[in-house]
Every structure is written in structure tokens, then in C-alpha cells.
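What you see is the complex with one protein chain gone and the rest in place.
In order of appearance the chains are A, B, C and D, and numbering begins at 1 in each one.
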Amino acid sequence: MSTSVAPWIILFTPLAAAVGILFVGRYSKPLSAGLAIGSAAIGCALSWWLFCQPDPAESLSFPWIQIGTDLQIPIGVTIDHLSKVMLVVVTTIATLVFTYSIGYMKAEEGYWRYFAGLALFLFSMLGIVLADNFMMMFIFWELVGLSSYILIGHYFKRDSAADASKQAFIVNRVGDFGFLLGILFLWAATGTLMFGELTTGGIAVFAANPFYLTVACVLVFCGTVGKSAQMPLHVWLPNSMEGPTPVSSLLHAATMVAAGVYMLARIFPILAAAPPALDVVAWVGGITCFGAALMATQQDDIKRILAYSTISQLGYMVLGIASAPTPDVSMFHLFTHAFFKCLLFLCAGSVIVGMHHEQNIWKMGALKNKMPFTFLAMVAGALALSGCPFTSGYFSKDLIIAWAVVRHPFLGWLSVATAGLTAFYTFRLVFAVFLGKPRDEHAKHATESPAVMLVPLACLALPALVAGFPFIEKIFFHVADPEEVPFLLHPALYALFFGGVALAWTLYGNAAKDPVRIPFFANRLYIDDLYDWMVKHIQDGGAAVLSWADRWIVDLLVVQVPSKIAWAGGFVLRFLQIGNIQAYAFFFGAGVVGLLYLLIFR
Amino acid sequence: MPTLAHYLLVSGGLFSIGLAGVLLRRNILIIFMGLELMLNAANLSLVAFSRFHPGHDGLPGYNAQVLVFFIITVAAAEVAVGLAIIVALFRAKQTTHVEDLDTLKF
Amino acid sequence: MSAISPLLVLILVPILGAAFILVGSNARATALVASAANLFFTLVLAASYLGRPGTDHYHFVSTVPVIPSMGIAFTLGADGLSLVMLLLAALVTSAAVAVARTPDKNAAWFYASLLFISAGGIGAFASIDLFFFYMFHELALIPTFLLIGIWGSGDRQAAAWKATIYLALGSFVLLLGLIGLYLIQPEGMRTYDLRAIVGLADAGLLADGNWVYLLLLAGFGILVSLFPFHTWAPQAYASAPAPAAMLHAGVLKKFGLYGLIRIAAPVLPEAVTRYSNLLLVLLVGNILYVGYVTVSQRKLDWMLGYSSVMHMGYIFLGFAALNVLSVTGASVMLFAHGLSIAALFALSGELRERTGTLDFAELGGFAKPMPAFGLLFGFAAFAAIGLPGFVGFVGELLVFFGSFVGGVPLMGSMDGKELFQLNNFQVATICAAWGVVISAVYMLRAYRRIFFGPLDDRWAGLREISGPARVAIVALIVVMLVTGFFPQLLLQLIESASIWS
Amino acid sequence: MQLALFWLFSIFTLLFGLGVVFFRSPVSSAMSLVMSFVGLASLFVTLDAFFIGVVQVLVYAGAVMVLFLFIIMLLDLRTEERRPVKLAAWAGGGIVIGGFIAALLRVVVSLPDAWQTKPVLANPGLNDVAQVGFALFRNFNLPFQIIGVLLLVATIGVVVLSRRELK
Partner (left out) sequence: MVMISALALEICVVCVGILLLMADAFYVHADKRSLAYGGIFGLLMVFAMTFFIRPVPADYTGFYTNDDLGLLFKRFALLSTILTLVLSVEYAPTVERFIPGSKPGAGLGEFFVLPVFTCAGLMWMASASDFVMIFCALELVTISFYIQVAYMRKSTASLEAGTKYLILGALSTGFLVYGITWIFGMTGQTGLRGVSMVLGFVPQASQSALLFGIGLVLVALGFKVAAAPFQFWVPDVYQGAPTPVTAFLSVGSKAAGFVVLMRVIEPFLAVPEIETKLVAALQILAGLTLVYGNLAAMPQTNLKRLLGYSSIAHAGYLLVGVASVGSPAAGRAVVFYLLAYLLMTFLAFLVLVPVAKAAGGDDISDFNGLGRRSRGLALAMLISMLSLAGLPFTVGFIGKFFIFEAAMREQHYLLVAVGLVTVACGFYYYLKVIRAMYWQPAPADAPPVVVSPLTRIAAAVLAALILIVGIFPKPVLQILP
């Protein structure tokens, strides 16, 4: 087993599994589940093994499109630190979530469809991770979108799910539009698509015209905005919660949405060459992380709260990319976030199963005793998310905040504030769900979930708490702390964490219903409504006008009018044919005279 | 002495009169007479030309006169056939009036 | 050289099949046999072509002088590009015949017309002589008229009239263009043999050909439903029976662009570049304007018709940019779009045959009663909107790369600040890239409205997709996937075409 | 002298020609047709075309006009029953005729030798019957045959068309 072959096995086993499930899956549930989990497990094992190996000297690569010297698009893998870490994260969490799904989807229909989708997703995600050139990444980028579409739309009979999946795909396409243009811009200038060549010297071309590079980078960043649900393209992520909870946890929390950040990390040297582009990235990230946190504070759906927190955390990562000198800072947070956010979602899933698919936190309450194990796991995740000191989130997030404060003071302090909000809404969720009194029949008779779901919780709870400790961090990342951080920063963060938790406790300790109502936040800052309005009135309205025009103007001018004129002409001419000899003789004579004049008088 | 122009103008006038007969009268017989007038007008100018442009032998172009002869013959034949048709028409429709012949139109 | 070309077989098989059907052999069986045989022959031909040396000129050439005084000869020949188109034609024909449901009245004429259309397409793609290139295409006109008029649905008569007259008009303009192409050649060397004409063009012996190019563009444009000459297409495809729509949208419509790539690109390149701005405006109209028109369609068949019009825009873009990448991309898209639209029309035909309506308002939730149908439709739909893995993506990609490369963006500085400006091709490319989003919008909407959401009780008893149709569509999809995963299969064929002179 | 005769005959011809057009009763039209033909014949004579003149009188004044009168009697159309005169027809006809005459005048005046008088013939007293017959049977033999066939066809036609009962 050479290190240059292993990636290919890791990459294509899931695809094989997906195809296999497509054919045999419908005949046996265990078989389809087994195929999917098997492929994930193989990938996981190989990734860890690969992680322990040194980087291979050269990596295999196959020509996919090759047109003379004009264009070469190979399919090849890059094995470096970045991709290896990402491999580990993706495959590990995937394995856990796949396993968890057995329990969660037991009762659901479309079992094989679900696992086929998961396997396909794993394939595409790994493709992104391993891609060694823009086009390959773009290909798998789109495939990830597809698998997300399939999985979100799992409950396709539900209109909401169907719409959500459609929206997710289309919004991602909008992002990809920019991404593709960015790729074209870079390629048109440098003539190459390989990350390697671009990052090492390929961008020297732009010395003459940094503005062009900036535009290109911003366009590429659009891909991230779409995939990582940054504002203003974040709307699809909360809606994607219509999918099964494991999907939300794997795709829409841990891995897929992080692909955008991973891509930024992959092209970090290029970005670094275009400071203005980095500023754009920073602003988008900062605003996203704050705005999403605001929205999260007023949601009632357990999964939506987590979704907004995801958006907010992704905002942190993007901000980190823009402000830290090395992408490892963001990758570090991506790493920890993957664990605790996945954990949180799985907990939420277990709660939802316990509650017979009731997701409104105000219909829960007092689940602490009914599902204690879930409760503990949830708390662990919540602590990590809200950056409780000495949990994983604490290390990674504070690092980003520190850099942000140093590089972009305003955004930095905004993200500091966000930290407080995070603590608040996270524990709002915990308290509302697990404390207080049961506020619903389901809540009264909720029961703990089966082991197959709890084991993954356990497996995730541990890293969620400890994955951030420096000794672990050193294994995976080489991060650097900024010098002269404002000494107020860390105290402020502690204060904000405890403040947030305390505020949550006072408000939601045992509240029967939400004591505060801030419609502006509850309605997601009205951004979704704005989009709905635009789609409904601008896009569809305009389209309707155009199609009307097509029927009644273009068609009229190009087809109807000419044909009608010809027909009418014929109809009129017929009336010269009135059947009267004398009239004919007259026309005849007129013709004669006309002809004579033509010949003689001209 | 009458000149070529005299004859040509007379024949032209006759031709026009014949044309007028065709264009203005609505009785097929009269129209037919008008047609005969036109043919004869042509004859007149033919003969005039032949007389005014004698050949190298200093004689009138007798080819033209032969043509006139043919024209007269043809005209006679035409009259015969035409009148036969008109008679048949009259038998069928009791009319020789052009305005009654408009079943075929448009 | 003048031995009987194997291509003649490809043309004769469907015609003879049609003849047999008309004299009374079993219509469906004969048609199936004929089309399958043709598919087989075409594959054999392609295989043997790849084995041949020197793939930069035509192979399987045979020529029979027909009007020597005007340099018209019945000359057959094929290179990589024609072979790709021939493969497309053979595939779609087989699929169309397989999908077709024998009508209760006049089945003979039904299948015969299908075969005639196919023969027309094949003959056009296999002809080197422009005169026959044109004549073969016209062979399909009347069968289309009959198919739409007799077995069509909806307002079939209006559709048939409009399409037929319009196509007749367009092809007549084209004929004038071809005559013009003949007349701008130097006296005494005039011919309709494409190879000779290209030779003359390379030798710079042609007179000013701008007006000829405009005629060709108008003629071909009408045939390919170039904006604003597109209105015949959606109506015709909406009311045509599925196999007819498949053949026409999948194969015949490609004739126009194939002709532009074959004739205009090598013979009148300066005219092409000269009028590229005009063409760019029109094709952006195809992509954006028609794209949004497509978005607001309420019926599946109309939507598909408009979408096929829209996709022509990409191919025109590839042609307009006129470099190796873009033209290769255009050629790939010809193939890709042919397959995907054929599959989609086949499915919509099946659907109409089950539900009797294609109005989105009445459909919904069909993934439950017929999952396989939904799956296939999904494949076809995603292939149509250029998802990676399908050959359509390769085509779009190459077109974008090719049309964007048009000159590395001008670097320079204007009044101090560094600036760059995009040339018109690049602007058009950006519009076209937005078209990708539009197509996702309408395709996914259609898919969601038909297959997702709650199922109405009246559709409870829907049958799954029928066997033959299933086989045919799966075949189309497999081809799209294979060529999508391994585009080199297609690319090396196209790269060997003789258009790169 | 010649001029006077010319004017006499031509006015005679034209007047009766007008009569053909403007008489209401077919019979008088036919009669004036004959008269104008006679005038025409005499014009032929002034052009030294005696044979043609004679033929003209024989054929027209003899055969054709008899035929006309016979038919008129047979169909018994005395006077055309009064129908409203179509002004449009008259106006249109007037315009056409006017145009035609204008063209004609334009042509005639443009003729270089329009106003030349009759050239003297090589030998005046030559009997033109011989000449015409010569031309007719020598040069114009073929057309003559064709005319023969034409007459045959005409005969058949008249028989077929006017016989009461075909057998």
C-alpha cells in the first residue's frame, strides 16, 4: 500500500458503495447501510494511516480533459498536511454519523436512497478535499451540492423539504457562478488551474495588475459564500434543516459547509497576494458571524438554532482566514467545530427521536431526567460551542478572535460580542429543552435513544471537550498566537461567556414560554422575506413579462404578422379576380399601357 | 400627299376604337366586332409600312401583304369559332352579356 | 476513393426500412431492426475510424458526379466530428423508435416518418457536398409536418404549420447562402465540394463573403432557433409526439450549428469574426431572454422546448469564439444536448401518455408511485443543466474556457488606477455562466413540481415507466455518464476532425 | 387629290368604327362595321394594295358580316336591354385608351421618316396579285399549310360547338 494509491481508494470506495446501493440497496436495508458504513470506515482507517505517513513525493494524476496545449484538466490528488487533516476529520465524523443513522433512520422510508446519498456525499466531499486543481474541486463542489440536494429532499413528500432542497441547490449554484468565473479569471491570466502552480509563482503574473487578482479572488470567494452559507447567501442552511438530522449534522454542520473554508485555506497564498480581497473576506465573515448569532437568539426550532450557530461559527472561520497569517488558525476551529457541532446535532437528533419528531423547544422541557445521557452530551457540546474555558471551542475560537482583534479591530470586537451571544443562545437552548417542566405530551413520555445512537455521542463528546488542548493541537496544526493582544480581550471573553450563560439562566431557567420577543431577530432580519419577495416579484414577474412578450411581441413580429400579411395579400388579390371579362380586359389594357410606358418613356 | 404618319395615325385610331369597343361595350358580339377592328387596324399599318418601305427591288414588301392575307383568314376562322361559342353560350344561358358570365371568380 | 462508401449503408438502411414499412411489413419491428442495425454500423464505423492513420481528413469517401457542370457530386465522407454527429443520430433514432408507441391509426406512416427524419439527419452529417448536405436535411421536413399534424397533441395544426413553413423559409435562405458560397468562388473553379471550397478559402481565392455569411447565419439560425427566430421551436416540440420531438430537437436541430462549424468556421472565418458582436447579442438573447422565458413556463413540454432553444445559445457562443477550445466545446455540446434533450422529451412523452396533462399545476409527488421514473428523470434533468459527471458539463466547460480565453484580459492602467477590461466574448461568457443558474432554476422547479410534494389521489394508480422506454433512456444516460467521466473518448474524435485546417 | 381621298376614306372608316362602338343596336353596329371595312379596303387601294383591298371586301363585307348578321338575327338581339352604364368601366377604359393613344403618338412622332411621302415604286402598273400569289405559294408555303390545318380545326370546332345533336 503506497501513499500515492491510498487516496484513490479513499476517494472511490464511497462512489462504489453508492453505485452498489443504487442497484442492490432496495432489496435489503442492512446491506445498504453496511455498504455505506463500510466504505466510510475503510476511508477512515486509511486516512488515519495516511495521516501518520510522510507526504508522498509525487502523487498520481490522470488527464481528464486534454486539448492539445490549450487546456489540460487532470484528475489528481494533493496529499499535504491540510488535506490529510481534513481527510481525518471528514472520514471519522462520517463514520460516526453513518453509524448513528442506522438508529435514527430505522423507521424511515427511503432507507437505501438515504444511504446512497450519504455515500455519494462522502465521495464528493473527499473529492473536494483531495482535489489538486480548481476544476476538479469545482466538479466535486457541484457534486456535493447535488448530494446535499438529495439528502435535504429526503422527505420529498413534505413541501417544505422539497422547497428547501431546491433552494439549497440553487443558492449554491449562485455561489458557484462566481466561483466558476473566478476560476476562469485566474486561468485566463495564468493559463493554469493547478493549485500547486498557482500558489507557487503562478500568481506572479498579477504583479502588474493586483486589482484583477482581487476581482478574481472575490469571485472565487463567492463559492465559499455559497457553500459555507455566508451572508447574504446563508438562507439555505437553516432551511436545509428539513433534512434528516444526521444529514444536518454531517453535511450542514461538520463537513460540507466547511468545504468553503477549506477551499480558502487551500488557496490561501493566492488570497494573501490580494489584500483587498482579504478585507472583503474579513467583512463578510465578521458580519455573518454576528448577524447569524443575532438570528439564533430568537429561534424556536432546536435544529434551526444550531443551524444559525453553524453559520455564525463559519463566519468565525472565514474571518480567521482573513485575519490570521496562516490558514491553520481557521482550520483549527473547523476541526474542533466539526466535533462539537456534530455532537450537538446528534444530540438534537436523539432528542427529536425521543420527542417523536417534535422540534419546537417550547414543546419540550425537563428532558434532563428522561434522557440523561443525551443531556450530558448536549451540555458538553454546548460548552464547547460557547467557548467555555478549556473546552475545544475555547482554544480555537479565542485564537481567531485574537487575530481578528489585532488585524481588524472593529470586526474583532464584533466577534467578541458574538461570543457572548453564542453562550446566551446556546444555553437558552439547553435550558429550554432539558430544564423546566415538560410542556407537551411527548415531553412527558420521552425516552432515551438506542445505543447505536448513543455510542457516537460518546465518541464525539470526548473530542468536543478536549480536541482543543494544545498538545492535540500541536499534532494537527501549526498555529501562532498574535503578539500584544489587548490585555482586556481574554477577561472580556470570560465575562461574556459567564454573562451569557447567566442571562440565559435568568431568562430561561424555567420559563414556560419565551419571555422575550424580538420579531426582527425571530424573522431572521427579514432577509429570507426579502429574497422571497425578489424571487416572486422580480425574477418570476420579469420572467412572466418576458414570456408574454415572447408570445405576443417576438412571435407576433417574426411569425404572425408576416404570415397574416401574406395571407391578407392573397385575399385581397383574389378580389381582382372578379370574373368579369371587361374587368379582365381593363387590367389587360392597363398592363399593356404600363409595359409600354416602362419600355418607351424610360 | 398623305404621309406614313397619316396612315399610322389612322390605323392607330382604328385600333384604339376597337380597344374601346372591347373595354366599353358589354355585349359580347360588339366586343367581338371591336376585336375585328383591332386586327384590321393592324392590317392597315402593315400595308402602309410595306408601301412606304419598299424593298431593294423597289417593290412594296409583299411579305407583309401575305401576312395581311393570313391575318384576314385567321380572323375569319376566329369569327366563325367565336360566334359558334357565343351561340352555344346563348343557348345555354340566354344571354350575350358579359356581366352574366361571373360564376367563375375569386 | 470512389468505392461505395460504408456511409451509404447508414443512409440507405432507414430509407429502405421506411420503404418496407410503407409496403406493409410490421412497422414497429422493422423500424427497431433498422435503427438498431444503424446504431451497430455506426459504432463499427467509429471504431474502424479510430484505427485509421491520418485523422485530419475525411474517410470513407465516395463520390458520384451528379451535375458536373456545377461541381455538384454525391460525395459522402466522415471525419471525427461527423462521426460524433452520426453516433448521436443513430443513438437518438434507436431511442426514439424504442420509446415510440404504435399509434392506432396509420402506424406505417408514423414509423416511416421517423426513419425518414433519421435518414435526413444521417445523410446531412455524412455529406461532404453542400448540395446534398442541404437536400438531406430537407428530407426531414415533410415527415415532421406529418408527425406533428397527425399524431401531435394540443394545438397541433398551428404548430405543424408554423414549424414547417418556418423551417422551409429558413432552409431556403440557407440555400441562397450556399448558392452565394458557390458564386464567390473564382469562375471556373466553382464547386459545392466542401473540401475544395476550404482549399480555395485557405488559398485566399474567395471573393468577399460577408453577405454569404449573413445569409448562412440567417438560414442556419432559423433552423437552430436562434433568437429571435426561435418561436417555432417550443410550440412544435410541445405538440409533437415524443419520438418526433426527440429526433428533431436531438438530431435535426443540430444540423444548423453543425453546418456553421463545418462551413462558416473554416471558409469564412473573417466574416465570422466581423459579425461576432451581432451573433453575441443574439446568443445572449438565447441564453438570458429565452432562459427567463423558460423559467415562467407552466407546462413541462413547453419548458423543455424553450430550454432546448436556450441551450443553443451556449453552442452558438462556442462557435462565435472560433478557437479550438470553444469549437470543440460546441461540438461536445451538440452531442450532449442531443442526448439529454432526447431523454427528457422521451420522459415527458411517457408522462403525458400516463397523465394526459403536463401542466405543473396538476402534477406532483410522482416520485412515490414511480421512483424509477423519477430517478431517470432526475438523471436526465441534471444532465441537461450541466452537472459534472455528465458530458454536458464538459461541453459547457470547454465553451466557457474557449470563449473566455479570447485574449488574456488587457492589463494596463488608466488615469493611475490599475484597470482591466473584458472583451465582448468574456462578457457574453459571464452572461452564459449566469444561464447555468437559470437552467438550474427551471429544471429543479419542474422536478420539484412533478415528483416532489404531496401526491394527488387521482394519480394513485400511475404505472411505472415502461420496459422499452426504460432501456432506451438508461442507454442514453449511460452514454452521457461514460462520455462525461471519460470525455477524451469524444474529444479525440472531435480533435481529429478536419475543421482545424 | 390623293390627300383628299385619304381623308375621305379614313374619316369614313373611323366614323363607322366609332359607330360600331357607340350604336346601341347590334344590327347597326354590324352594318357600320362593314362600312368601316369597306373604307379600310379603299385605304388599302390608296396604298396600291389592290389584292388585299379586294380580299378585304370579299372576306369581311361578304363572309364575316353575313355571319354576324345571321347570328344576330338567330339570337334575335335587337337592342341591348338598357343596363346602368358603369362609370368606373368607362373611366377606366378611357384612361387605358388615352394612355395607349399617348404611347402611340409618342412613337409615331419619334419616327424619323414619319412625314415622308410615298416613295415611287420601281414599276407602278405591276399587278400585285401575281406578286402576292408568288410570295404566298413560293416563300410562305409552310404557313399556308398551317393555315389550312387551322381552317380544318376551325371547321371541326364550329360543327362540334353549334350542332344541336352530336353523334
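The rule we apply is simple: a residue touches a chain if its C-beta (ideal position, glycine included) is under 8 Å from a C-beta of that chain, and two chains touch if they have at least 3 such contacts.
Bear in mind that the values here come from a model prediction, so they are computed numbers and not experimental data.
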Visible chains in contact with the missing one: A, B, C, D
Among D:45, D:95, D:121 or D:150, residue touching the chain not depicted: D:150
Residue among B:9, B:24 or B:46 that touches the chain left out of view: B:46
Hidden partner chain, touching residue among A:24, A:545 or A:566: A:566
Chain not shown: contacting residue from C:111, C:145, C:314 or C:420: C:145
Residue among A:435, A:558 or A:585 touching the omitted chain: A:585
Interface with the unshown chain - residue positions in subunit A: 566-567, 569-571, 573-574, 576-577, 579, 581, 583-585, 587-588, 590-592, 594-596, 598-600, 602
Where the missing chain touches subunit B, by residue: 15, 18-19, 22, 28, 31-32, 35, 38-39, 41-43, 45-46, 48-50, 53, 55, 61, 63-64, 66-67, 70-71, 74, 77-78, 81-82, 85-86, 88-89, 91-93, 101, 103-105
Absent chain, residues of subunit D that touch it: 103-104, 106-108, 110-112, 139-140, 142-143, 146-147, 149-150, 152-154, 156-157, 159-161, 164-167
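Here is the rule we go by: only the chains that are shown with their structure count from here on.
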Winner on C-beta contact pairs when A-B is weighed against A-C: A-C
Cα-centroid distance, subunit A relative to subunit C, in whole angstrom: 36
Intercentroid distance (Cα basis), subunit D paired with subunit C, Å: 71
Whole-Å gap between the CA centroids of subunit A and subunit D: 102
Subunit D: positions in contact with at least two other chains: 89, 92-93, 96-97, 100
Residues of subunit C touching at least two other chains: none
Partner subunit B, residues of subunit A touching it in the complex: 574-575, 577-582, 585-586, 589
Residues on subunit C engaged by subunit A in the complex (per definition of touch): 162, 165-166, 228-232, 289-290, 292-293, 295-297, 323-325, 328, 365, 367-368, 382, 387-389, 393-394, 397-398, 400-401, 404-405, 408-409, 411-412, 417-420, 426, 429-430, 433-434, 436-437, 440-441, 444-445, 448, 451-455, 487-488, 491, 495
Of subunit B, residues touching subunit D in the complex: 1-10, 12-21, 23-27, 29-30, 33-34, 36-37, 40, 43-44, 47-48, 50-52, 54, 57-60, 62-63, 65-66, 68-70, 72-81, 83-88, 90, 96-97, 99
